[in-house]
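If you scroll down you'll find the structure; I have some questions about it.
Yeah, one chain of the complex is gone here, protein chain that is, but the others are all in their spots.
As written, the chains take the letters A and B, and residue 1 is the first residue of each chain.
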C-alpha cells in the first residue's frame, strides 16, 4: 500500500488523519501504534474505504458495503476496547496499549472477535441469549425497569466527576475529568 | 435588528459568539443555520437577553425574566433536540439539520412545543401523567429503584465507548468518541 510516490495528495490526507486520530485518542486515553508508516498505511485504507463506501470501514476486514451491516466494524470498531483489554491492541493494531505505544512491548496477533461472541464484551452474568438480546435492543420500551442493563454490561462510575458509562471494563481515562481507570467504581 | 452601523461593538460580540457556538456545535454534531446574517441577528438577541435577564433566554420567545421560570428556554432550549429530530430545526432555526446546513433543504416553520407537551420528547410508553412526572422530579429519593428512568426517557449507549445518555433519540454524534447516531443502542 506504499503510495507515497503514487499519490502525494492521499499521503497528505493520511498524515492529517493520523494527526487528528492521535490527538483525539490521546485526549481520551487511547494510543496509536508507534510505527508511523504502518499507521499511515492504515489511514490510507480508511480513506479508501470512505471513498468506496462512505464510511470508515475497518481497513483490515472485508466490508459488506452496506452501512447497516458494517456498523460494528466502522473504525473505531465495537471490538476495539475489549481487544485492547485482552490483547493490548485492536484487530488492526491501529490502537495499542500504552506499553506497546512506548515501545516496551511488541503487539501480538489479535484473533477475530467478530461473529464469535454472543455479544461484545458480555460479562459472564446470567444474561439473555443472542436472540433475546437482539429482541431487547429493538423491543418495545417498558418502564418496569427490573433490570438496569439490557445488554448485560456493567455500568462504571468515575469517583471524581460522576461520569457513567457501560462497558466491559472502565475506560483507561475518564473522558470528562481525565482520572485514571483505577478511580472508577462499579455502579450497576 | 440590523445594528451593524448602529453598534459595531455589539456586532463584534455577536460575531465572536457565533464563532464559538459554531465551533462547539460542530464538535458535538450540531449545525448552525447557514444564513450567517440571520444567525448574527439571533446572536444579538441572545446578547441583549443576557444583559436584560442575566441569561441566554431564547431570542424568539417571550421571557418571563425570572430564571427559574425560563429555564427550559435558555439557549440551547430543552426543545432543541426533539425539534431537530422532528422538524430539522429548532424553534428559532438557529440549530438546523445537516441537510439544511448544507443548503440541500430549506428550513420549515417549527410549531411551538413549549407548554403543549406532557413532557419534552416523552416516548409513547405507559408513563406517568404530567402531575406524577412533576412529582417524581421533585419527589423524595428512594433507593428501591423499581424503575430506572423517572422521566420515562430511554437511555442510549454508544457501542464504541459506552457513553450513556437519556434522550428521546440518541445524539447525532457521540460527544465522547464522535461515533454517529446509528452506533448507539437502546440500553434501558
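One rule holds in what follows: a residue touches a chain if its C-beta (ideal position, glycine included) is under 8 Å from a C-beta of that chain, and two chains touch if they have at least 3 such contacts.
Because the structure is predicted, anything quoted here is derived from the model rather than measured.
Only one residue in the set A:31, A:56 or A:163 touches the chain that does not appear here, and it is A:163.
Panel shows chain A; residues 123, 125-127, 145-149, 152, 154, 157, 159-164, 176-180, 182-183, 185-188 of it touch the chain omitted from the view. Even with one chain removed from view, chain B keeps its contact list with that chain: residues 24, 28, 67-68, 71-72, 74, 76-78, 80-81, 120, 137-138, 141-146, 148-151, 153, 155-156, 164-167, 171, 175.
Quick note on the criterion: only the chains that are shown with their structure count from here on.
Centroids built from CA atoms put chain B at 29 Å from chain A.
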